[in-house]
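Please read through the structure below; I'll follow up with questions.
Only one protein chain is missing; all other protein chains are in place.
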Amino acid sequence: MTSGVGSSLRRPDGPAKVRGEFSYAGDLAAEGMLVGGTLRSPHPHARITRIDPTAARALPGVHAVLTADDVPGDLHFGLTLRDEPVLADGVVRYAGEPVAVVAAVDAATARRALRAIVVDYQPLPALTDPEAARDAPPLHPDGNVYRHVSYSCGDPDARGVVTVENTYRIGMQDPAFLAPEAGLAWPTADGGVALDVATQWLHSDQRQIGWATGLPPEKVHVRLAGVGGAFGGREDVTLQVHACLLALATGRPVKVEYTREESFLAHRQRHPGAIWLRHSADADGRIVSVEGRVLLDGGAYASTSPVVITNTVTLLQGPYRVDNGRFEGWSVRTNNPSCGAMRGFGVPQAAFAHESQLDALAAALGLDPLEIRLRNALQRGDVATFGQRFDAPTPVREVIEGVAAIPLPEGPARKAPGGVGRSAEGGAIRRGVGYAVTIKNLAFSEGHVDESTAEVSLCDGHATVHTACAEVGQGFVTVAEQVARTVLGATTVEVTQPDTLIASAGSTSASRQTMASGTAVHRACVAVRDRLLARVARAHGLDAAGLTVADGVVCAAGRPLTTVAEAAPGQTIRATEHFQHPDTHPLGSPEARMYVGFGFSAQRAVVDVDVELGLVSVVQIASCQDVGTVINPTQLLGQIEGGIVQGMGLALMEEVVVADGLISNPDFQDYLIPTIVDAPEIVSTYVTDPEPGMPHGWKGVGEPPLCTAVPVVAAAVRAATGLPLPAVPIKPEHIALGIGAAPTVTWTTPRPAAPDRASGVVVDEEPQDALGTMAEEGASPGH
Amino acid sequence: MSDEVEFSLTVDGTAHQVTARWSESLLTVLRDRLGVRGPKTGCAHGRCGACAVRADLGDGEPHVLCACLVPAATAAGGIVDTIASIGGPDGELSDVQEAFLAEGAVQCGICTAGFVTAATELLADNPDPSRTEIEQALYGNLCRCTGYGRIVAAVETAARTRREATR
Partner (left out) sequence: MLLAAPRFALPETVAEALTALAERPEAVVVAGGTEVMPDLLWRNRSAAGFVSLRRVRALRGSTDAAGDLVMGAGTPVAALTSAPDAGLRAAASSLGTPLVRTEATIGGNVVSALPYRNLLPTLLASGATLELSSATGVRTVPFDGFITAPGRTRLAEGELLTAVRLPRHAGFADYTKVGRRNAQFVATVSAAIVSRHGGARLAFGNAGPTPLRSDAVDAVATALLDGQAEAGDLRAAVAGAVDPPEDAVASADYRRHALGVLAVRLVTRAAVDAGMGS
């Protein structure tokens, strides 16, 4: 079938996008529309002693000026802790925090109104060092620790012949989606409010808008506007509540659109962190024990910090069998920018640390970096440090072998380090090859319900598919169409605008939507197909059990009977189906099932380094990823290539620079994402071992390529330079001036695991009350 | 109003009389005053190329540029062609647009109009570009979704298709 699952069906929104006719949130407009603006704190920490909106309100053309006092419902929102105020309430905790919002007849008037608002700040000392956060006075009634995770397994004091340890640092990466935040809100006739917005999670937005406005969900109508990329940065509320409050206050449509600078200030970044890791191994390179401690700077408000730290800490073991270990981590509150979800969700940080350690072990023992990984590779049936058994395909060996089989690049490199600056000529270039393998958890975790709902209808061969799944560019709309064509035999398919009239699809994140919304669509298509076949069976006096649909044709015992388009003329068949993953449970629960599933990825990087200048050209990245099934080869390749280049960005060039709580590079001149010149040749292969319980055996694919690309690029640069490079992004001066401490290598007398130590997971953590939308959707506290 | 300037501008073949503030960019005029929303606002400081258009502003040859960097009034009397001018009058896709679809070079698509504009200009100047020449022509266009692999493939496919068609 040329258009079903397995084909490279073209994305249905493609023609509009290449014509420039696709409507993004930034393109929205409405009759009588006002323009919204946001006044943001210039201070990372300050008391607000006075806000006077009088002069602003008096300006001609200004229709509303709102402060915390004007929020009719609950002031606080958040995805886990409801700790963040819609508008600052007597105190600001990060530079950029919203203090007031305005609506005016045009952008220039809105800016004038913002300037006219009088705010008296009393600056307070800013807590900007996450190391100091735990012992510092609380910045917030909820305290400075978002989550402390601590557990052990086996005998953490067991030792092999060699021990390596180091502290690894990961800088703050920005999602840097190319369309700045935008949305359009308007009051509705039912006394409610509607919002068209570029977002990742319609129902979470709906809920948080409801809290602030006091409106019930049925009066908060959220629809997906065209999204120009997300990568986690649209999972939290930014403008959603503000736009709705302004629409309700003015009685008019209000559009809010951020500048690029404002976008950097307003959305959540990836957590920067420090990870101390100690691995001990025997002479054959088999890991004997692992100890790790993680500190992630969560910034001013919780966002998803309690969940991110859990990912980082639990996946410190990597895709390796680790029987003995001690793992601990904190995500903490500071007056730095608030951090939250970004593609990888805590695992790129862990991956950088554990893969650096594996290479350090290999070097100490004189082992090949691939060989040491093969010797430790997880297999199906193994048990994770956090107690969960890997009871689905766990093709770690296979992805390692797959990537090793990809031919190395041949001939002289086409691109030199230094690129268009032409600095390399006359200097010495050294080539390095590095490897990395990672594990990434897929879907939601620790009891947070992972579900979706789809409604499918079919009439005369035309199918419509409706979900609340946010298409952010990843190609869900294509998958939905492919499923409808394959299962239903539909001739044409329309994927309708996601909205809150249907039940939640959860967020577009965690590599989860194909598994959740794709499966819901599949089930709804199956239900519609079965009803269609029942009608055909009745009409022909046949047994429905003997009918099938293949390539748009209804067949009876394999013989064509009628086309799907002609099978029930003029009749609409509709079904709504729900899908939910089996329950997961908090760390330490007796069920020992924190995660829905896992994806494994191996990569090899070849880099050329101008060592004198510290400049890097990534020549080739080879990837072998465990994808369950290939739904759409072209789209899959696009996800792999896109994730790899984002990971390469974190490894080499991307860092939000925060000094004294202030972002010094909130623009694309000084926050650098890879250009087309920076992009390497990418060779992508797959292991297709079907995921149990999933239609077509599919599983999530979006995050693993990024998680693996960060350590693989670092590994290759280390190979080229011989330098330890314990921090990303790697700066030219790290290479040119040899900056960065090497791991400490200690040769030890082996000390096997004590046989009387309890097996299983021993958890030592304080439970947290999680009050945010993720908790309301069914998670247990402390997830 | 003393802050405003009035001038004429032809956009995608349609003549307009524009009144804009002296500091307004061409991009703002196109999108907010004229409702021409093919060119996108990605950064508004000339780094991402999402606003790329082709224009003849009376100062030499028509060329591609970032509309966000042009003070609109300096383009007075000029002729601007946006993504809407690429492709046929009845909505037929150009070979470059077709290739972007065929090769999976479009994900979120916010960069696509700018890339198609810049790639179309490249192939007009250089019908048989090497991979290096493609990169050299397109590094003013940023993409965050694709990692560029499919975009390079699309430009190569478009070039090949065009060469084969003109044989």
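Residue numbering begins at 1 within each chain, and the chains themselves are lettered A and B in the order written.
Note that a contact is a pair of C-beta atoms (placed from the backbone, for glycine too) under 8 Å apart; a residue touches a chain by one contact, two chains touch by 3 or more.
None of the values given here were measured: they were computed from a predicted structure.
Student: Which one touches the absent chain: A:D106, A:E566 or A:E733?
Tutor: A:E733
Student: Decide which residue listed in A:L615, A:L636 or A:V728 touches the omitted chain of the complex.
Tutor: A:L615
Student: Sort through A:V677, A:A742 or A:V763 and give me the one touching the missing partner chain.
Tutor: Considering the complete complex, A:V677 is the one touching the chain left out.
Student: Quickly run down the residues of chain B that touch the omitted chain.
Tutor: Residues of chain B in contact with the hidden chain: 2-7, 22-23, 25, 44-47, 49, 52, 57-60, 63-66, 68-71, 73-77, 118, 135-141.
Student: Which parts of chain A are in contact with the chain that was left out?
Tutor: 259, 261, 415, 417-423, 425-427, 612-615, 617, 652-653, 657, 659, 664-665, 667, 669-670, 672, 674-678, 731-733, 736-737
Note that in this section only the chains that are shown with their structure count from here on.
Student: Nearest whole angstrom, what separates the Cα centre of chain A from the Cα centre of chain B?
Tutor: For chain A versus chain B, the centre distance works out to 31 Å.
Student: Quick check: in the complex, which residue numbers of chain A touch chain B?
Tutor: Counting only chain A, the residues touching chain B are 8, 10-11, 13-15, 17-24, 26-27, 29, 108, 176-180, 227-229, 231, 259-260, 414-415, 420, 472-475, 634-635, 637-638, 641-646, 667-669, 673-677, 679, 682.
Student: If you look only at chain B, which of its residues touch chain A in the complex?
Tutor: Interface residues on the chain B side: 21, 31, 35, 37-45, 47-48, 50, 82-84, 87, 91, 93, 97, 100-104, 106-113, 116, 131-132, 134-136, 138-139, 141-152.
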